[in-house]
Structures are given as structure tokens and as C-alpha cells.
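I have placed the structure first, in the form of C-alpha cells, so that the comments after it can refer back to it.
With one protein chain withheld, the remaining protein chains of the complex are depicted in position.
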Amino acid sequence: MRRFGKRQAAAAEPAMDKDANYSSQWRLIYVRFKKHKLARISLVVLALLYAGALFAQFLAPYGLENYDSKYVNAPPMKLRFVDAEGKFHIQPFVYGLKSGRDPETMRKVFTSDTEKKYSLQFFVKGEKYKFLGLVPSSTHLIGVKEPGRLFLLGTDALGRDLFSRILLGSQVSLSIPLVGVGISFVLGLIIGGASGYFGGWLDAVIQRVIEIIRSFPTLPLWMALSAAIPPRIPVVRMYFYIVIIFAFIEWTGLARVVRGKFISLKNEDYVVAAKIAGVSDTKIIVKHLLPGFISYLVVATTLAIPGMILAETAMSFLGLGIRSPATSWGVLLQEAQKIDNIALYPWKIIPLGTVILTVLTFNFLGDGLRDAADPYKR
Amino acid sequence: MRRQRKLLIVLLVIISIIAAGCTNNSNSPAPSDAPAKPSNDNKAVDVGKGGGGSDTAAAKEAPMLAKLVADGSLPPLAERLPVQADVMVEPVVDQIGQYGGDWTMAWTGPGDKWSVGQPTEEALFRFNKDGSGVEPNVAKSYEVNENSTEFTIHLREGMKWSDGEPFTANDVLFYWEHMLTKETFGKAIYDAYYSVDPVTGDKALATVTKVDDYTFKVVHKYPSVQFLERVAIDNKWFFAPAHFHEKILPELVGEDKALEIAKQWGFEDTTAFLKETGYYYWLYSQIPTLRPWVAKNDPNSDQFIMERNPYYWKTDPEGNQLPYMDRIVATKIQDPSQRVLGTLAGDFNLSTFGAQDFTVLKENEKKGDYRVIAWQQPAWMTSGIQLNQTIDDPNLRKLFQDIRFREALSLGVNRTEITEIVTNGIADPIQASVQEGLVGYQEGWADQWSAFDPERANALLDEIGLTKRDKSNFRLFPDGKDVTLTIMDSSEDSANYTELLKKYYEDMGIKTNVKLVDQATLQELKYSNQVPVSIENISVVNVAYRPDALVPLRVLTPWYGQYGLYVSSGGKEGIKPEGDVAKILEYWDQIKAAGTTEEINRLGDEIVKLHMKNQWVIGYAGPTPTLIAASNKMGNVPEDLIWADEFRSLGAAHPAQFYLKP
Amino acid sequence: MTAETVQPQQPLLRVQDLKIRIQMDNGVMNAVDGVDFEIRKGKTLGLVGESGCGKSLTSRALIGINPKECETSGTIAYRSSQEPEAKGEALDLLALDPNGRKIRSIRGRKIAMIFQEPMTAFSPMYTIGNQIMEAILIHRTKNKKEAKKLALEMLGKVGISDQEKRFDQYPHEFSGGMRQRAMISMALSCNPELLIADEPTTALDVTIQAQVLELMKRLQQEFGMAILLVTHDLGIIAEMCDEVAVMYLGKIVEQAPMKEIFRNPKHPYTKGLLRSMPRLGGNKAKRLESIEGSVPIPVNMPPMCGFYDRCKDRIEGVCNRQSVPATQISDTHTVRCFLYSDQKGGQ
Partner (left out) sequence: MLQYTLKRILLAIPVVFFISVIVFYIIQLPPGDYVSNYAAEASVAGEVFTQADMDAMRADLGLDRPVYEQYFIWIKDIVFYGDFGFSFNYNKPVLAVIEQYMGLTLTVSLVTMAFQYLVAIPIGIYCAVKQYSIGDYFFSGLSFLGMATPHFLMAVILMFLSYTWFGDPLLGLFSAEYVNAPWSMDKAIDLAKHMVIPVIVIGLSGTADLIRVMRGQMLDELNKPNVVTARAKGLSERKILFKYPTRAALNPIVSTFGWSLTSIFTGSTITAIVLNLPIQGPVMFNALLGQDMYLAGTWLLFMALLTVLGTLISDILLAWLDPKIRTEFRGT
């Protein structure tokens, strides 16, 4: 006999009456989130992106310092199944590249050398690297036999494979915003909360501090930083510095919101009641105040992550931050934005796609979370 | 005198009005030519390509000026030009041009003063087309005595400042007495004005005296063979509008009054005011000049405008007063790509570019309706390095002074790859060297250590004693310390190049850092001797003209580091030059006191030879040309000149004779 | 007042076969599943049931203010005794455009509603006065001064002193009871024929609860309006209602005059409800009973009695095989249970 299962029931419950079920708020959020298709897809995409970053060295056919003057500014190669004679191959292949220069414009011109076929191979031995930063290895997921070259997304001005650079760059661009946002989230929540909840002189002082920090000019700070940082500092550490600075400014916005919400919520009857009942301040904040505006915080923080990814690109534009051969998406975009690249080698804009994709997915994810966390959702 | 002038003007106005009434053509400048000397180019009738109007005589001056003459606000052309015999006739490159139009260009603002300064510059003497010598420009002619101590210089009679005041020897004397020797505009008296005793090395300042209104004399104590060339480089304008500066110089109007005037101009103090008005005068519309175009508005505007000088003293071979183009319109840009885009879109009709923009410019040549003209530069290279011979770190200094190390660095880099990537295949994969055709050219130099031979490079490094290695397999000094090359750079543009260098050097086991600092910091670091490796270029036409890059005379060029400070401080600071560097200085002293040009060239050659022997400056890619993207409408742009600061860059093309085809 | 004498038997509102279905990811939820009831002029109908039984949806469906995800069907025949609808035929409120002018002229004017949460039912952005006046300005007068006068009057009627000052205060400056009074004054400001009170006192403490109920009763007499009282509290039902409808899982399982329900409950659910209600003077030794289990969610329900899982008197093979028809026990008493149905042997 078909029975109406309890599990399904849980999903439908909030639709009935609001006072239905309060015990499992996070579970409800989870259930509602699962219903948000775009957010679910975004989560999958993000997971793929992060997995790509984690295993970048393995996935990328080439390393960051694989310069080759023969293949400067080469356009993306076509993976082919059918060769020039119309024969079909199960294993995809690429043609070799013949390069020359246009005598008039000195532009590098590439033509496919249909004589030379290089099949796409898996688990190819190539440049040495450390898998996950630990295990030395030289196996790359895909590649072609030397002297063939595989440039799925073309090459840059130094003849490096753009596909590899995007993958390897994602390690920097994807990992560090999380840290920045984490810091600003924690700082904003704690400080803003304390300011709003306790009020009084503490509030006054914190507000002043926030004001000072907010008024702090970021640009010269970055410039001073880049001038002050020693040359052989590991690039990632450099980026960490800047992200921390960034987070340091970012948290203030969050803190203000939190404070405002706290002020308007702290006189709610249920909060006052809890206070009188002797519930500890921390517990009141965590149990009673936070759920009141968690959705806003979620939106704010998920929106802050892409903000930092973009900030990194902006810093690269100003010549601050990561420097080639170390690579981030900001570095790639900075290289792409030169007018001759856009005019002559448009494939260099491809990293923009990954930036947009990441920013979008983070946003959709945040959106899904927001909708899921919304206590009034029907 | 003044009343007379006024009367004359009134008379002229009346005549011109009557004349205007007589002819049908109301804007006809014909009467302005009428009172001029009849000898003044009657053949001008055949100026076929002139204004194209019915009135051929109109072609003698720009329509916009003819109009002013017609309504009486400007004296007729003949009165504005010098006397007939003294008018300078500027040859045109291709053909007689037409009046009108704007030269639109991009600049980055008043800081970019030279990009409008050099093309409009009028020097007393200027370099001739191939740069082999100087020719009179503002000066009409000169005489020099046998032992090159007395220079008599003649000026052009009737020549006028852009405000119509006459230009005479007084202006030269005023400049000499009140400005140059008093250092009012913040520059020390130029070396050109000192002569040196070949025996004692004693330095003596020249004397300048007025002979008559149009003649003055410069007298040196010791022979100064290259005086005119040196003036053409050090002190292009050996004159200033006395009637203007009289009214602002503190020593003439008093400190308080001068400060008051400075404040009126918007300046905070007189020092900055005098520097700007005395040195960068062409940016200020209030100051009369001798240039073809004069400033019309505030250079800080988004668009800086220079308009034709109605009193310009040059004509084309057919007697048409130059310049052809009405205005220079310089639009402020903030990013170099805007210059490219603007040129592609036809917003800028003549701009200059580095070789890196060659392909994008060339590909859009047709669409943008312009042509790309390449001028050679006298540079030694495009990409190279200079090793600071006096760097603080004793280990590094010893290393840098070791010729084997320099050879190793030279051999360890694949020049073909550098030229392909960095110069887009334009430059040759050669050593830093003097180009063929320039003074100091040495046969075979370009190929010295230019092969890519990492094996030999490593062998050399081992031989020097850099055999120890650290964990990352980088070489260490015998005492166990790091060998680290720090390349200091101030431009984002060379990032590709330094990145490659780092790779090659590290392949040899030499740890390399690239430190990007801003220009100001780099300058500071140079003074404090903290630039170990620099990628600055060397561009010299003739060492005798401008020695600073090759001879350690001051803190300027990275390779000689503190040697320069030693010389400029008279031995009080810096590091005493030794060996070949000391020899270079000896040669230079001899050049200063040399009696003949041959002698000077021989000594210059010796200096260059020492550079070839030591290769303090290592080059990885040969020189690339400077590109000029000129609209196809822009005529008379020469195609085969040398782009050199000494020749005033674009100024060498004599832009006054550029013209726009309708 | 005259209408009553003319057509004494015509109810003010007759709800027939009201169904509300909501599309869910895992099926269709029959939140309200064929509800029939009548509200007579000046009388109070109590709609009682547990949380989630669909009573709130039902009450809101009457004036069409459920969210648009709720597919509603059936008829809601509204027969006003006031102009201009008085003369015409009964008006099917459900047939009206839920955002249309017609239904809006009834909402607030003829049928008003008060809600459980007086705090959130008022917007914190506007003064109490502003929000009360709003309805008056829509339905009664365009003159602001007059509207204010009426509103102040109304505030006085619900027992708020110092109205002038209160009028300009914000909801957060009111206590809970005050807010509910203000809410009532807002609802009654246009002198409606029917007041729907959705758990009007649930959020209030007991003494205030009593005051508010007292107030409602008084005003009912004063204005002669009918009340649909939605509650889960049988105590309130006992105090306020003339008739009671017990809802369970989207269906009315039992309907009867108030006294009848209390004296003679038929449906096992009703009985359970009554047993779980504390009584003054009741046997203290006897523990209050509760109904086992919890309300299932009516998604993809097969035809069967919704109370089957929790029912002590369930008949296997009958109660879980078919939907339960309503059984008329007396003129005024209906119950939906196979225990009283003739059809139970039908299968």
C-alpha cells in the first residue's frame, strides 16, 4: 500500500503553517537549498573548479615556466577526430603547428601541419611537479607526444599554454578569497555584534574605529605595501597579505549591518525575555539574534567572495599583487587587457570566462542559500 | 620709437582697408604683400598646390592669418618675417604643402612636455639630417677662429618673437647674464660653456659679448672644438625674450614683486615659477617664443592647444610662411593603449610608438588610413642588462667586475628566443654594441659572446668558483653566501623580458629576483647604490656629444654606479674608478681639451673600444626602430631619419613643414 | 437589520466544496479538501483544529488573500445585507479576480480580518494611526480629517486610552494586547458584516486574552457582525461560538452547534480534542489525554480517512480504503466518520 512518507512530509511542512516546526532549522535550510536548481548546479560547478585547482598540476599539460619562442601567441588548437583525408580516428588528435611570420606585419602566423598528427594521450609523462604539493610526480592527465604540443586554449606572449595557466592560476584565485571572506565574516560578526548588542561606550569606540578603517584609502595602502614588500617573498604570501588587508576593510561593512540589526532586534520581546530568564549573552546572540538576519549575512558573504576575486584582478591591473611566472586569473586578465591582445589575440580573454563563471556560481550559490535560509519562505 | 610704430600700423591698416575695398576678395591678403620688397618671390604664382583659391598670392600665409591681417589686427606678412635675405628657407621633404588643419596627438599631460617640446623646438644650431654636424637655425651664420676659441654668431635681422617684438642679440645677452649664469631656472651652467686646458685640466667659463643688434661673440679661454655641437645638445635655446623676463625676474623687479607675479600665475614660490617659465617656457601661452606653434591654453587642460606663430621666421622654398598646419592639439591620455586606439580610429594623425606596437599598427594600417614609418634608434640594444660595477655587496662586486661572469651571463641566454618573444622577431639576436654607421662602430662586436652556449656559461661560472650549490641547486659563493641577482625595473612593459631572463639565469644556477619599483624609487635606489642589475638601455649618437651613458660623470647610468658620484663630487664621495673605467675617464678628459674633430672622434672610438672589451652592458636583442604612425593625409613626413634625443627626436623631421592634404 | 427578517434562512456566507491544492515538488498537497460551512449573520462560527489542518488557509480563502500558489476551487457564496450587494444574488467570492476591484471593496469593508501576530501584522514603518486610517480611507471617506476622527473613535471603542497620542505611535511602542486591540479597531473601522479572527489571542497572555475576547464579544453585539473564529483552543470556542466546525487534515470532520459539540461529540478526533482540554472543576486525578501521533501531510493521499493512523476506533479495511462521506446525525449535526455512516458495509 502506498503511504505518505514522513520524509517527503518534512519538505512540505513549512508550506502549511508557520508555527509548524522549529527544531531543525538547518535541516530545513538544507532541504530547501536542495530544491534550488541553479544553486545546486553552481555548487557542482564550484566543486569542479576547486577540484581543478586542487589537482591543477596533474590536470595541466604544461607548467608555468614552459616558455617556447616557437609558439608565441598561438591560437587555440582544434582537437580533431577526422583528419585531412577524411579518415576518422577514435582517439582525438591535434596537428603539429607550422609557424612563420607575416613579412608585412611581423605577426606570427600558424598553420596546421597535416603531415604531423599527435594523438591525445592520457597519463603522459611530462614536466615534474609535486602532486598536492607532496608527492613528486611527472604524470599529466592529458598531453601529446613530443615534439607535438597541445594548446587547447592557445598560448600567451611567451608561448605558454593558456589552458595550463588558467588551471594553475585558479589555485591562487580560488583559494585565497575564501580566507579573506572568512576573516571579514568572523570579524564583522563578532565586532558588529558586540557593538550593537552591548551598545554604550563600546559601541562608540567600535564605530569610531570602523569609521577610521573605512576612511582608510585602499589604493595608497596597496601601493605602499607593494613598495615595502621584499622581492623574494613567495607570491602566495604576498597575496595573503593583501587579502588580509582587504578583509580588514571589508569586515567593517558587515559589522555595521550586524550592529544595526542587533540594535533593532535586541529590544524584541523574545530577546528581553531570554535576557530576563538569565540566558547568557552569547547564547542570546547565537540562538535568538543571529537567526533573525542570517539570510542577509549569507548574501553579504557569498557576494564578498567574488568581490575579492575581482579585487585581485583589479590589483593586477594596477601592477600590484601576484607576478608572472606565478599566475592568478588577475595576472592573466591583466595581460589580456592590452589593446593589441584584444585586437590580435582574442583568445587571451578566455580567462575572463572562468572569472565570470566563478563569480556567477558563487552568486547563485549565495542566492540559493539566501532563499533556503529565509524563515518566511512559503 | 614706439609712436612711430603705432603710426606705421595705423597706416598699414588704412592701406589694407582701401586695398580690401578695391579687390572683390575681401579676405585677400594681397595688399599685405604689396608693400613688401618686390624681390620677395614673385615666382610664387606657380604654387599650384597652395590654398587653391582664386588668389594665388594668398598662399604666402595661412588663411587664418590673412584674415587677421585683413581686419588689421596683425601686421602684414612682410613685416612679420625677417628681412628678405635673412628669412630661413626650410626645404620640404616631398612637396610644397597646403595651409590648414590640426596636428592631433596624444600626450600624458604637462609631464610629457617634451612630446610637444621637441617637435616645436627651435635651436640656435641644429643637427643636420644625418647627425654628422650642426647647421645654423635661429642663428643665421657663424664664424670661428682657427683655434676654436672665438665664435661669432650672426642672428637674423627683423626676426620677431611670437608677440611681434624684435629678436636681437640683446635677448641672447639677457639670457646669458640674467638667466643662465644666474641659474634662475634651476640648471647649472652647461658644460658646453666651459673650456678645458689640455695640460692642467683647468676649466674656464666662456664670455659672451654683443657685437651689434644681430651679432654676438662667444669667447673661450681654451679651444673648444665642439662648442656648437655641445650647445646644440646642452643648450638648444641660447636666448630668451628679454622684454618678457625683465618683467618677472626677481633680480630686476624685486623678490616681492616676483613672488606676487608667481602667485598670479598660480605658483607657490618663485623657484618653481622661474624654472617653469625659464626652462619649460613653451607650455605657457604668456611667454613669447620663436617656435612654429605657441601655447594657447593651460597645459593641464584635457586638451592642450598650440597655435601657429604668426611671426614664424621660416618659409618653404616658395616663400610660403611656415608652419603649414594651424594648430597642434594634444589630447591627454592616461593609458598607452589609448594612443594606439586613438591612432587606429584616426583621432591622432601623427603619433610615435615603440616597436612593440608594430603588429597591431601594421594590421590596421588600411582601416585606420595611416602609414607606419620606422626610424632607427642609435641604441645599443633593446633588451639587455647593466651590472653595477660598484655594488655594495663585496662578493657581488667582485663577481660583477669579473669579465668571465659577464661572458657567462651573455652566453647563457638564448638571444633568438628573446628577440622572438620580446621584440616580436623585429630585432637581431646580437650583443649590445654600436650600430654600423655611427661613430664608434666596431666590426664584429655585435657577435661577441652572442651565441647561446649554456655549457660554456656554466663552465665559466664553475671556473670563477661558484661551484657550491644550495638545496634548490642554486650556486653559492665560495664562502657559502647566496648568489642572487636582483634586477630592478620600473616598467610593467618589460615583464616578459625579465621573466625570461630569470629563467635563463636560474637555469645556470644563479638565483634571480625581479623587483619592480616605481620610477621615483628606482631613481632613489640609484643614488643610494642599491641597483645591482638594471635593464636600462644605452642610446648614444656620439659619445663626444653626450658622454653620460658611457663615461662615469654623474649618478645616472647603472653600470658605473658610484664611480659617477666620485667624479661628480670631485672625489669626496663614491668609489674611485680603476682599471679600464679610469682609462675611460682619461680619454674623456682628453676629448674635452682636444683641438680637432678627428682627435675627438679617435678618443671617442677608444672609449667605445673599452666598452667592447669589457661588455659592462650586455645586450640580448639588437635595437628596434621607433615607429611613427602618420595619417595618410599627413604629408612631408621623412621616412629615413634617426630617432635620437640628441637630434630632438621628431623635431629632426622639421614638423613645421608637415601638412595635411585636404 | 431588516434583511434578517426578510430572508431569515439565508446565511451570510455559504462555503461549498472549498478545495485548496498546492503544487509541491513531491506531489499535490490537498491542504483544504472539500470544506462546506455556513456563517449566519451576527453569529459566531468557530473553526477549530490542530496546526496545519488548513483552517488558516480556509479562512484566508474567504477573502482571496492566500498566496497565488494555492489553487482554490469551490464556491463561496456571499449574500450581503448591506448596499450595494444586498439586493442581488449571492456573490461567489471565489469567482472574483483576487486582485480585482470588487473583491477589494469587500475586503476590509464587508469582511475584515484580524491575525494572530499583531506585531508582524502591523508594519513597523508606519504609525498605528496611519495603518488604521488606511482602511477607512479606502472604504469610507476620502477626507483625512474625518478618517482620523473615525479611527480615534474606533481606538476608543477597543479600549485604548489617550488615543491622540497612541494614534501617532509606532507598533513597537504598543504592548501585545494593545496591538491586538489596535488590530481589532482597524478591522472594525469599516463596520464589517463578517470578522475573520485567525487565532486572535494565541500570542497573548491569558488575562489579556480574556480582555480581547470580551472586547470582541462586546463589539460583535454593538456592530451586529458575524465572526469566523479560527482557533485551536476549545476554551475560546466554548466562550465565543454559536457553532463549531472541527477541521482535520483539510476536511471538516464534525460540525454542530457549540453546545452539541461539547455535550455530544461524535468524531473520534473531536472526542480526543475535548479530552485533551483542561476543565475547571474537572477531576484533578485524571490526567489530560493527548491524541497519539501527529498530523500527516496530505500529499498524494490515497482515498481514506485522514485520522486513520491515530484513531483508536478505526475499522481496518474500511477507514483506510475509501474517503469518508459526511453523515447527517441531526439537523444541525454532521460528522465525517464511518462509525456513523451507513456506507461502511459498502465495500
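We call the chains A, B and C, going by the order they appear; numbering starts again at 1 in every chain.
Methods note: contacts are C-beta pairs under 8 Å (C-beta built on N, C-alpha and C of every residue); 3 or more make two chains touch, one makes a residue touch a chain.
Here the structure is a predicted model, which means the values were calculated and not measured.
The missing chain, though absent from the view, touches A, B, C when the full complex is examined. In the complete complex, the residue from C:37, C:115 or C:167 that touches the missing chain is C:115. Check B:149, B:351, B:424 or B:490 against the missing chain and you find that the one touching it is B:490. For the options C:28, C:90, C:138 or C:238, the residue in contact with the chain missing from this view is C:138. Taking the complete complex into account, B:342 is the one of B:97, B:342 or B:635 that touches the chain left out.
The chain omitted from view is touched by exactly one of B:301, B:376, B:529 or B:614, namely B:301.
Listed by residue number, the positions of chain B touching the unshown chain are 104, 110-111, 113-114, 186-188, 266-269, 271-273, 276, 297, 300-303, 305, 329, 331-335, 337-338, 341-342, 344-347, 490, 517-525, 527, 548, 554-556, 565, 568, 645. Although one chain is hidden here, its contacts on chain C can still be listed: residues 60, 63, 65, 99, 104-109, 112-113, 115, 117, 120-127, 134-135, 138-139, 169-170, 172-173, 186.
Counting the whole complex, the residues of chain A in touch with the unshown chain are 204, 208, 211-212, 214-217, 219-221, 223-224, 227-228, 253, 257, 260, 263-264, 267, 295-296, 299, 303, 306, 310, 313-314, 317-318, 333, 336-337, 339, 342-343, 349, 352, 355-356, 358-360, 363-364, 367, 370-371, 374, 376-378.
Methods note: only the chains that are shown with their structure count from here on.
Counting C-beta pairs in contact, the chain pair with the highest total is A-B. Per-chain CA centroids place chain A at a distance of 49 Å from chain B.
Chain centres here are Cα means. That of chain A falls 52 Å from that of chain C. Centres computed as Cα averages put chain B at a distance of 93 Å from chain C.
By the touch rule above, chain A contacts chain B in their complex via residues 65, 67, 69-70, 72, 101, 104-108, 157-159, 226-227, 231-232, 319, 323-325, 338-340, 343-344. For chain B in complex with chain A, the touching residues are 337, 340-341, 344, 356-360, 362-364, 414, 416-417, 420-421, 424-426, 484, 486, 492, 495-496, 499-500, 502-503, 513-518, 521.
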